[in-house]
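Here the complex is missing one protein chain, while the rest keep their positions.
As written, the chains take the letters A, B, C and D, and residue 1 is the first residue of each chain.
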Amino acid sequence: EPLETLSFGIISTESSQNLKTVWEPFLTDMSAQLGIEVEPFFASDYAGIVQAMRFDKVDVAWYGNKAAMEAVDRAGGEVFAQTVDASGNPGYWSVLIAAADDDRLNSVEDVLAHAETLSFGNGDPNSTSGYLVPSYYVFARNGVDAKQVFKRMTNASHEANFLAVANGQLDVATNNTETIARIRETFPDKYDQVKVIWRSPLIPADPIVWRKNLPESAKQRIRAFFMTYGTTGDPHEQAVLTDLQWAPFRPSSNAQLLPIRQLTLFAERLRLEADTRLSAAAKAERRRALDARLAALEQRIEALEAAPH
Amino acid sequence: MIQSTATNTPVARKPFNWLAALGWAVLFLLLGWGWEGAEIDPLLLIREGGSMLEFAADFFPPDFSDIGYYLEEMLVTLHIALWGTVLSILLSIPFGLLSAENLTPVWVHQPVRRLMDATRAINEMVFAMLFVVAVGLGPFAGVLALFVHTTGVLAKLFSEAVEAIDPRPVEGVRATGANPLEEIVYGVIPQVLPLWISYSLYRFESNVRSATVVGMVGAGGIGVILWESIRGFQFQQTCAVMLVIIACVTLTDLLSQQLRKAFI
Amino acid sequence: MIQSTATNTPVARKPFNWLAALGWAVLFLLLGWGWEGAEIDPLLLIREGGSMLEFAADFFPPDFSDIGYYLEEMLVTLHIALWGTVLSILLSIPFGLLSAENLTPVWVHQPVRRLMDATRAINEMVFAMLFVVAVGLGPFAGVLALFVHTTGVLAKLFSEAVEAIDPRPVEGVRATGANPLEEIVYGVIPQVLPLWISYSLYRFESNVRSATVVGMVGAGGIGVILWESIRGFQFQQTCAVMLVIIACVTLTDLLSQQLRKAFI
Amino acid sequence: MSAIKVNALQKSFTGAPVLKGISVEVEQGEMLALIGSSGSGKSTLMRHLSGLTLADRGPASLVEVLGRKVQQHGRAASDIRRTRARIGHVFQQFNLINRLSVQTNVLIGALGRVPVWRSLPGWFTDAERRLALEALELVGLREHAMKRASTLSGGQQQRVAIARALMQQAEVILADEPIASLDPESSRLVMETLQRINRERGITVIVTLHQVDYARQYCRRAIALRDGEVFFNGPISALDDTTLATLYGTAHETAERPLIPSRPRQASGLELNPV
Partner (left out) sequence: MSAIKVNALQKSFTGAPVLKGISVEVEQGEMLALIGSSGSGKSTLMRHLSGLTLADRGPASLVEVLGRKVQQHGRAASDIRRTRARIGHVFQQFNLINRLSVQTNVLIGALGRVPVWRSLPGWFTDAERRLALEALELVGLREHAMKRASTLSGGQQQRVAIARALMQQAEVILADEPIASLDPESSRLVMETLQRINRERGITVIVTLHQVDYARQYCRRAIALRDGEVFFNGPISALDDTTLATLYGTAHETAERPLIPSRPRQASGLELNPV
């Protein structure tokens, strides 16, 4: 049956805020072009939106990568588009920061060398850029356990971590380029007290997800809207996107999530190794299962990369 | 006008209360242990007070440019908080009375208290999701989630006010052959009403502030704006939003004082 | 035994209270308005009850495999909540007494009440950040943030209990020439102690549950685990954590009942 | 038929016996004085009669009022409420609801016969309100009807408590020191009201009194408690001065310490010294 209203879920992701005022013109245009009412829900967390999607209470949602993965796995979601940064970046980066005047620390190697004297601010365990990415690239790849090598490790939000480094309460902390850009605008003086000492590989920009069981006709119209919005040269549409700090959208698919899946599996494998309660046999068993899934992922990624875009 | 000349009158003192002493000892042990566990170091506060001030200065002057939007969202919050609180008051009255030890037998008040404990202990986010699944995202799910949690809190507070009443007026009513409901309406409620009013308005006020649940389910409201503005380091806006909330809390507090005065 | 034979005795009734009627009218108008604003639709709950059950089923059976870890984190939480609550009780006693209308003149209790309003209204996250700047990330910042917010709440509840006391015992103490402090210790405190105990333990309990502040500043604890397990969709673990919290809340509630009984 | 029958009533509070096996009977239509020194157990006995306090468990323990069980073996009867509606209880400490108006406090006396759907929202009929005002008039408080109970003087509160019992139109009235806080004229009027409803309506009245003169004037029989036991039970005329001296004087020697120590004052260490 045709949709009467379209529920659009918008959450605060790591890389942006969900300011209602900024979103409103975009939603108005969407409603006008789709010809159905668009009902937006601004939520501070993804857990509720994912559950709502599972029970068909949300039709389309804008997620962060981690949340999109959950939506795809648990709530019958599917990635169909991706935001593009206004500057053209296809995503953002996870970083390590240290105090600007700390001459000891200029690279990951410096950090690991002085680790036992440093206090490290890790991110929220659910954060892609604050936790997942650095866990893999900085620690797992170098064969160290962040919990053990540092004098002290805490988990906190990006904001708290940034402030703590700027004020000298932490020596090193994780963060991401989006948060830092926001701080640069609002607190240039705080920004100057911090330097970036490491940058991760690219983290894909936020995906847009719909529920797979939407009527095909609706899907087509929604896709058409997203793919054309801001590309027709209409100055109003461009202005709206600029306010959202975006360039026109790009098509995407669940494949966008593969690197994130890979990182998640690595993290799981790390946890498994650290688990002292499991017997050696059970551990080996699970390790094999994880490795198999990792290998399968690897293959898919390679296949995708080999294929022409 | 009486004065002792002999010292042989034995002096009565309360016998040493071992249970109380044990309780205090445990409390102090826990506090000592927690001093380590919570890494308490009051000196830090003094030494680093300067940076606190510096940070606090970022909040001024407040940025009222979006005040219309804030007030609009305040209204949404009021709608949600009002319904959440009113529904929970309606339910807390029977549950509160049922869990008062001096009104009901142990096989009634114990299970009811445990039920209320559970509604308080279960995370509001879980309730929020539960209701989202049924009624979809939006303010109604927020109302329901606030309602369940607030019922747990109010029923507890209501019942403990009932347990502290003077039993004599209730006996006065009972002696006329009144039934238990009449005992409550005429003997109990007049005594607890001022406190019940103050609890209800306190919970209304904290429901206005509660951003977590309401934000979770996409119901919007002032609490969510506050949350977002802090995340975005828009501290001058944060300050403006907080001032709006402070005004609302103050109004509620003044209302509470006036209402209670009519009953004390 | 007295019975009226004449009907000419005029019947006294309370004069119609316009102010109260107005108050009720405003409340009902707001509720009606909020019905729209909050998009309330009780039928949805019944119609869609099935999905609620389906979702709730995900929580069972609880997964206790990490119970040791939960208990460990519970201990951290206890340390933080205990210190946060104890500090705030120490401050709430003077502030609560100072903001009681029946103990202090208007130029004392009004400013103090407003100060307490502000500490309640300002988001805990702001306090958490403020303290992070001074004392760094970690449990101590959590303790301080909980402490400030809890003080605002407890001072309000404490003072409203004081305002509801029976004034006669206090006059009894005053008439002996006691100074105001002695009036409070001998006339006021014995009357409000049961309620104060119940408020303090209620706030302790809600500080145990509060994940936001504590999670913000990286202090960990059971509330944060709960939050994380919900966000990780590990609902069977969520259920186990909630059972641990329910046990803790129940213990606190039982303790509260016992302590108050000793004073009622 | 006896209006009140008490058998083998025992009560202790935290181990200390207060009533030590009381058995008494009161005939319908009697006006009985209950006397005894302070702390002898009068109020406690009264509270057992309306079942507000339950006796210790005892095989023979029984309280019956108007032929209905109030409590037996220390357990309340199941229809105790209907019996209570027929017993008017004037409490020694008045037990008014301070925050309600005087009139509402009196109307509470009617709760036993007002249907719940009217009593809970406070919908009393004009007839009931008129009755309440007339009860208040009878105790001289008609004009205070709309005041809060807590603002009344001690004697006024006591009279509100009496008006509440009158409002109840009970068949048995238990009045616990109803004239303690009243001036002589008010006392006389209250006692005369009790006497009139006793004589004209045949209502059974038990009244606790400290002023033996009033007992002599208004009652024919007296029961005296001493130290939790029935010390005297008979016509008031048999209460001579020696009996009274033993009742009040000796009671203090056994139940409580003497108000004036029997030892010489100097030796006891008690002395009235300049301040």
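By our rule, a contact is a pair of C-beta atoms (placed from the backbone, for glycine too) under 8 Å apart; a residue touches a chain by one contact, two chains touch by 3 or more.
Note that the structure is predicted; figures quoted are calculated from it, not measured.
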Omitted-chain contact residue, chosen from D:Gly67, D:Gly122, D:Pro235 or D:Gly249: D:Gly249
Sole residue of D:Arg129, D:Arg159 or D:Arg221 that reaches the chain not shown, by the stated touch rule: D:Arg159
Residue among D:Leu141, D:Ala175, D:Ile206 or D:Ala222 touching the omitted chain: D:Leu141
Hidden partner interface residues of chain D, rising order: 13, 35-39, 43-44, 92-93, 134, 137-143, 151-156, 158-159, 169-171, 177, 180-187, 189-190, 193, 196-197, 200-201, 203, 210-212, 244, 248-249, 251-252, 256-261, 269-270, 272, 274-275
Contact set of chain C toward the excluded chain (per top definition): 1-6, 8-9, 168-169, 171-179, 181-182, 185-187, 190-191, 193, 263-264
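Operating definition for what follows: only the chains that are shown with their structure count from here on.
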Contact-richer chain pair (by C-beta pairs counted) among A-C and A-B: A-B
Interchain centroid distance [CA atoms averaged], chain A/chain B, Å: 36
Shared interface positions of chain A, touching two or more other chains: 45, 47, 51, 55, 157, 159, 163, 167
